[in-house]
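With one protein chain removed, the remaining protein chains of the complex are shown where they sit.
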Amino acid sequence: MLINASACWPNPTLFLEHKLLYAEKQDSAGYEEIKAEAGDLGADLFPTLRAGSQDPDITLLSYGGMLPVAEKAARLLEENEELTVEIIAPAMLAPLPRFALLKALLHRPRILVVEEAHHQFGFSAEVLAMLMENGYRGKVARLGTAPVPIASARSLESAQLPDENAIVAAVLDIL
Amino acid sequence: MATAIYVPRINNNDDEVKVLAFDVAIGSKVENGQIVGQVETDKAVLDVTAAAAGFVLGFVANPDEVVKVGSVMLWLGENVDEAIPEPQETSLLRSTAKNSEITAKARLLLAQNGLQAELVTPIDGRITVEAVERYLAAQGGAKAEATKATESRATDVLPDVAGNQVSLSREEKGMAATVTWHRDFAVAGYIEIEYELGPWVEYAKQFQDKNGLLMPPLLPLMAWRLIQIAQEKTHLNATIVGNKRYEYSPVNLGFTIQAGEALYLAVVRNAQTQDELGFVNALGDVLRRAAGHNLKESEASGATIGFSSMERWKVTRHIPILSPHTSLMIAHAAGQGGKGVLGASYDHRVLNGGQVVAMLKKLAVPNKN
Partner (left out) sequence: MSLNKEAIEAAIKARIVEIAAETGDDASELGVDEIIPATGLIDSTGLLELIAWYEKTYQIPLAQEEINIDNLGTLARMADFVLRKKGLI
């Protein structure tokens, strides 16, 4: 899929590899493609995916290696907190599929963007700024890694990276 | 003693592995170093071996289950019939988060309907969407007032003995609703002390003569003293909402008054802003209106602290019911032989016995300054 899309794309493709995802099955797992908007360059090749409630209490926007963690958090939120959860996962970060994201997010009541990356000055900042510029009225938050180098020690690394409990806590914070 | 065989780590990036199979059965004997089962990650399958000899007591993980590295896989015992130590959670989902008392969705629903969580009866110890919806349905779908416990929780069945149902008057309904808060929310205690009547009687007499008052001002003066004490000790003028103490800014003094058949709690709002005579007059004013069944809504609600006397009935002690969202109600009664008892009902969630006794001791003597 990635190869096909890259081959059809007239521009260079930078693929962010996440090695922990290698083991994951290629499975659409209930995700559906959000219809590509005409103004979004390349969105037909690298789609944005959506899963979960159509009338969510909380929308989790995530990508890459954080996506399985967000899915786990969504399950916890549904089971323990009775919340309806939606997950939106763009396959392409830049150019950002702005029209599709706006259409999908503008009327959602609460949005949490979850990144494994340092989120300051990054993807989540860009998405939320775009929403604000376009008159978004709900509540937002972002969750990522603090602006420090990633530790080598495994225990410290896990403490730095967001996990499902951190996502749940962040969601409960913005309710 | 039972020993555990733990889920091994296969590679550094995998904190979870899948249990593939067990090669042993419950009750079977295992030698040190024997293979008991296999675990799998996406990269490799690994045999799990026993670090000691023993009998298989039971499995904690199940085949095909994804479990945490380091959690217990199975238990070995020295004897076949040894007990398995306390079970431990191994499922990922269950181990990550504990159930909260109020689910987030229920919290949203409560907020949307302007409800306090304490109105809702939890289901299995948790306030869930279902619990909130059940409450709303019981209210006839109407938006309940946020701060009032107007309904008793359980519906009583009619007794099996012949009788007539009589509708309650407005005052009787008010009383029933008011005292229901005490049953549903307060954790009420009662304490009393004995005190000398003399100093207060003397003080009130002087005050009455000095100001030419028709009404004996003893109880208003004691209530005024209570207001002074409550300003120093903010716990006394507080309640508990959720997990927090809610300390009131004003002192709104509620004073019980029996007017004919009706029992009122007449309220002087912002009592702390009045001077002594001003308060005595203000209380006289609302009490007079209560006696004439003319209390305004604002004078019949919003008490933050209470005062009740049954002296007129020659009662020597009584245990008052706390009015909604208060943590203290003084119980004044008739004295005998120069001594009286001064008591207080209190919400033990807010106040402890020591605090109440300290307050009563202060209240038992007039402030000479």
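Should a chain be cited, it is by its letter among A and B, assigned in written order, with residues numbered from 1 in that chain.
In this text, a contact is a pair of C-beta atoms (placed from the backbone, for glycine too) under 8 Å apart; a residue touches a chain by one contact, two chains touch by 3 or more.
Here the structure is a predicted model, which is why all the values come from computation and not from measurement.
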item	value
Chains shown that the absent chain touches, full complex	B
Contact with the hidden chain (one of B:A138, B:I193 or B:L213)	B:L213
Chain not shown: contacting residue from B:P8, B:G189 or B:G284	B:G284
Missing-partner contacts on chain B, residue numbers	211-216, 218-219, 257-260, 281-282, 284-285, 287-292, 294, 311-314
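Note that in this section only the chains that are shown with their structure count from here on.
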item	value
Distance from chain B to chain A - Cα centre to Cα centre, in angstrom	41
Complex contact set, residues of chain B against chain A	12-13, 15, 41-43, 92-93, 96-100, 103-108, 128-129
Chain A residues within the chain B interface of the complex	19-20, 22-23, 57, 72, 75-77, 79-84, 154, 158, 164-165, 168, 171-172, 175
